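What follows is a short report on a single structure.
A single protein chain has been removed from this complex, and every other one stays in its place.
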Amino acid sequence: MAVSHAARAAPTDFLAEVLAATPGGDPRLDRCIQCGTCGGSCPSAADMDHTPRQLFALIFAGMRDEVLRSNTFWYCVSCYFCTVRCPQEVHITDIMYALKRLAIREGLYRESGAAEAPAFAETYIDYVENYGRSFELGLATRHHLRHHPLGAIKKVAFGMELWRKGRIDLTPKRIKNMAQLSAILNKAKELEAADGRGGGA
Amino acid sequence: MSTTPLSPKPRARIGVYVCHCGSNIAGVVDVKEVARWAGRELADEGVVIARDYQFMCSNLGQELIEADIKEQGLTRVVVAACSPHLHEATFRNACQRAGLNPYLCEMVSIREQVSWVHTDREQATAKAKALIAGGVERVAWHEPLEPVIVPINPTTLVVGGGIAGIQAALEIADSGYPVILVEREPSIGGHMAQFDKTFPTLDCAACILTPKMVAVGSHPLITLLTYSEVERVDGYVGSFQVTIRKKARYVNTETCTGCGLCIEKCPVRVVDEVFEAGLGYRKAIYRPFPQAVPKYPVIDTEHCTYFQRGKCKACQIFCPTQPKSIQFEQQDERIQVEVGNIILATGYDLFDCRRIPQYGYGRLANVYTSLEFERLCNAAGPTGGEVVLRDGVTKPKTVGIIHCVGSRDRNYNNYCSVICCMQSLKFAHLVKERTGAEVYNFYIDMRTPFKDYDEFYQKVLAEGVHFVRGRVAEVTDAARHPGEEGKIIIQVEDTLIGRQRRIPVDMVILSAALEPRRDAQEVAHKFGIACSTNGWFIEKHPKLDPVATMTEGIFIAGCAQGPKDIPATVAQGAAAAARVIGRIHQTRLALEPIRASVIAERCSGCRICNNLCPFHAISFREDLGVTEINPALCQGCGTCVAACPAGAITGTQFSNEQVFAQIEGLLMLDFSGKPVRRLEPLAAAAEPAFP
Amino acid sequence: MGESDRFEPLIIGFTCNWCSYRAADLAGVSRMKYPPNVRLIRLMCSGRLDPVFVLKALAGGADGVLITGCHPGECHYLEQNYKALRRYHLLRMLLTQLGVEPERVKLVWASAAEGGRFAEEVGRMVEDVRRLGRLNWPAVAADGTEPGDGQTPNAGHVHEAEPVVAAEAHQEEVTP
Partner (left out) sequence: MKYGYYPGCSLERNAIAYHESAMAVAPLLGIEFTELEDWNCCGATEYISLHALPAYALVGRNLALAAQQQLNRMVAPCSACFINLAKTDKYMADDPRLARLVNEALAAGGLHYKPGSVRVRHLFQVIVEDVGFEAVAARVVKPLYNLRVAPYYGCLIVRPTLQPPFDDPEYPTSLDRLLRVLGAKVVDFPVKTHCCGGHMTQISEATALELIRRLLKNAVDYQADMIVTLCPMCQLNLDGYQEEVNKHFGTDYRLPVLYFTQLMGLAFGLPPGVLGFGREFVDPTPALAKIGAEPPAPDKKERPSKEALPMPAMPRQDGGEP
């Protein structure tokens, strides 16, 4: 685990960190011209504390903590509108994923007011890592039982309705060669940890 | 490639001159040591004198060289100083004054290539020596050359009758030289004729353009060929042969009085996609606009009832002239003209806004392009200058103007279209003036350079126009709330407050990008010039030679060279004209003698080179069985020289011998400046031939 | 290995008169820095580049050759740089056959406005050729064995200024 050097981050350092944490070719973030096409296109912009554009300006300014505490990327719905519309072809959605990973690594997401998103992702991943497949009933109920005990009742009702319509299983399915998948995922995690690039693969 | 046996190295008396350029070179390179070294170590290579001097390009420096040529009997000169692109002409002239053929001088760049890019004094000095050795070896092989002299035909061809072409044609004709002006459309005037007002002065475009159009139409020295296109260009600077196709108008311009009765009587109404930008109608026989020059109409055969169904002839029947001026049997004509210079002023195309579906153009009725809006607010346009919605009657209460549509966007055009900010400000003012509507401008960066432009921005601000800094994300009719019903909603991040906003408006104007003409590449090829990656014609030098091209005798002006506003376009038209007039005044033109030529006795007639020349300089003499190169067409690139398997093509100034010798010289010293070989007489022919 | 005794390759660069030579000029005017291992020859066009020039340079002691021209579509002679590109591919095949690493010859497009790119490419090329080590042309031409494959460079080569030991050490360093 890399040592947090939040307060001291020189402006370019944090930009370099974000770029390194975004796999899949040049993410082009350094080309941003602050036009706001991303913030204008975003379907959930209203819920974000910073628009994606503002977040990029904060990255350029090296304001690491403020960026990683932001709820912006947790409200990203992965619709890719910003990515295809960006006049500078910045890989915005991928950068949002990278920021999620950095925020989790630094433990800063808890302050974002969007603490549920990583928790949901964790529950989801638990199923994938144990069964190789996702499990919708378990996902919804377990996630909500843990985080919204009251709301969970409503969710259970919704799950029952899905079950009545034959749209949900009561028990999760496991793939045959789970050992192989586990070996692959463990190795991948090991490589990622060794790399120290904030999950930049 | 060449396997030609090379002649023995010529004997020469070479002078080497090393410039300090103040401290520019001397600050990094030990110039005194370099000169000492050259005089001592290159003596065997023919160097009889080597000097260093503070400023070689100064009069005193030049006189130093001249004196040595005369007194020491130098036959070659090497100047180690700045880039040849800066001072080659200076030192060539010095040689010429001293009676030495100017092409026997070679420049070695030890400033741009050494002192300005390297920091280690020892390494830089070593490299400077090696470069000089290369120059010394090379210069021995230089030959005395004479510039190629070509006569200049005083007639000029101007292609494109927009404001750039009009300006160029008038400047040249007013100086007393004949001009042939070719225009593709039925009238000259170009895009400017479509505009209502011009920024920042708000002059009426027609009021300032029409007199110039009339002057072109009536100028005794201007031959106006409208509805015509250049098909083929042969020849070279001074004497181009140009084939022009004059499309059939189906109107006899000798007898037609331009009364317009035929147009009035024509029963077919067609959407005018060109002059009215699709916003208005014209007839099947038409004149693009009332002030058209020439005044004669043309028949659009695709829509004409007679041409489609063999019946009607209303235009002919009502034509009052005797004989009738409507001639259905007219055919396209091919005209051959001879000209000395050519100016290309072919203009631009407007970006097709349908390529950005999220802006709704074509789907949402009240989204207009900038050109549509020009017609909309033009007093002679389809609505008589009324700014209204697509229904033709309703005045908008709120209008959004979007900048940078198709510009500054790597998905479409990765450049700024230059005029859109000012144009959008002009639109904002006109909308306010004509409708009193609320106006929103959506911009990324406000770009208002040049005289009185920012003042215009101030004026529009004072008129209460709203400015939102943000590139519009989408324009939609999908209402989310009752307040948005029936409106067009502009969704944007207002980047100055950092929030997404949805602004309901009645009308949207898209300030669309200027793009190269769709056939720019084809036209460039026809005239032997090149287009940039963005598709604009490339000028010879972006700063110092903006209207010339790499092809002698071909000039460019206006938006064909890149997006620009009317003042810049007019300036370029005039500049191109001035260049041409200068040429004509010279009556003859001296061209750089960098040319390829065929040594006939070595040519095997294999014709490998025949297809390599884009300037059509290479032709095959069937009668002699050998290839020939026309020196006037040859531009000196040397591709054929490199390709000839028999070594039968040689290039002046860049012969194999010269390049081989330079390679030898450059490799005389290793990285640290230690000699690695004694130079021997060249024996390059021993190298393996390239298959 | 210290900075001072590292292998310093010699590279001959060919530029066209209109774009890449002007890019080199611009790099100078902008005071950009690049290593002094490259010595340039100005041709009118990359289309003038006779592959024999490259062979001549390599045979004459150069460790690499950098060929530069206008970007595709921006050739001042319209399309001659495409011809240079074709020859370049053939040339690399030929070099492979001769046992010379084709990476010793590189083609780079640089417009007159790309002084920075020119400087960067020179820097990159110098590093690449440094990694490949010294070109041992006479040995290559004689027996066709590949240089840089671990064998000791021919100590009798004209470039004897550098000690053999250093060259060996260098090769160890770059062996993957």
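Each chain carries a letter (A, B and C) given by its place in the written order, and its residues are counted from 1.
We take it that contacts are C-beta pairs under 8 Å (C-beta built on N, C-alpha and C of every residue); 3 or more make two chains touch, one makes a residue touch a chain.
Keep in mind it's a predicted model, so treat the numbers as computed, not measured.
*Asks:* In the intact complex, which of the presented chains make contact with the chain not displayed?
*Replies:* Across all of the complex, the chain we cannot see touches A, B.
*Asks:* So which of B:D391, B:E601 or B:E622 would be touching the chain we can't see?
*Replies:* That would be B:D391, which touches the missing chain.
*Asks:* Which parts of chain B are in contact with the chain that was left out?
*Replies:* 271, 273, 278-281, 354, 356-358, 361-363, 365, 382-383, 390-393, 476-480
*Asks:* Which positions on chain A touch the chain that was left off?
*Replies:* 21, 23-25, 43-44, 47, 74-75, 77-81, 83-85, 93, 97-98, 100-101, 104, 114, 116-118, 120-122, 124-125, 127-128, 132-136, 139-140, 143, 158, 161-162, 165-169, 173, 175-177, 180-181, 183-189, 191-192, 195, 199-201
The rule we apply is simple: only the chains that are shown with their structure count from here on.
*Asks:* Have a look at which chains touch which and call the overall pattern line, ring, star, complete or other.
*Replies:* Graph shape here is a line: each chain touches the next, no loop.
*Asks:* By count of C-beta pairs in contact, what is the leading chain pair?
*Replies:* Per chain pair, the contact count peaks at B-C.
*Asks:* What is the distance, in whole Å, between the centres of chain A and chain B, each centre taken as the mean of its C-alpha atoms?
*Replies:* Comparing mean C-alpha positions, chain B is 49 Å from chain A.
*Asks:* Just the number, please: Cα centre separation of chain A and chain C in whole Å.
*Replies:* 46
*Asks:* Quick check: how many Å separate the C-alpha centres of chain B and chain C?
*Replies:* 33
*Asks:* Two or more other chains in contact with one residue: find those residues in chain B.
*Replies:* In chain B, nothing touches at least two other chains.
*Asks:* Flag every residue of chain B that touches chain C in the complex, lowest number first.
*Replies:* Result: residues 1-2, 83-85, 109, 111-114, 116-120, 123-124, 126-127, 130-131, 134, 525, 528-533, 538, 542, 550, 594, 612, 614-615, 635-639, 641-643, 651, 653-654, 656, 659-660, 662-664, 666-667, 670-672, 674, 676-677, 684, 687-691 of chain B touch chain C.
*Asks:* What part of chain C is in contact with chain B in the complex they form?
*Replies:* Interface residues on chain C, with respect to chain B: 8-10, 12, 18, 21-22, 24-25, 27-29, 31-37, 39-45, 47-53, 55-57, 59-62, 71, 73-80, 83, 87, 90-91, 94, 112-113, 119, 141, 158-159, 161.
*Asks:* Residue numbers of chain A touching chain B in their complex, please.
*Replies:* 33-42, 45-46, 50-51, 53-54, 81, 84-85, 87-89
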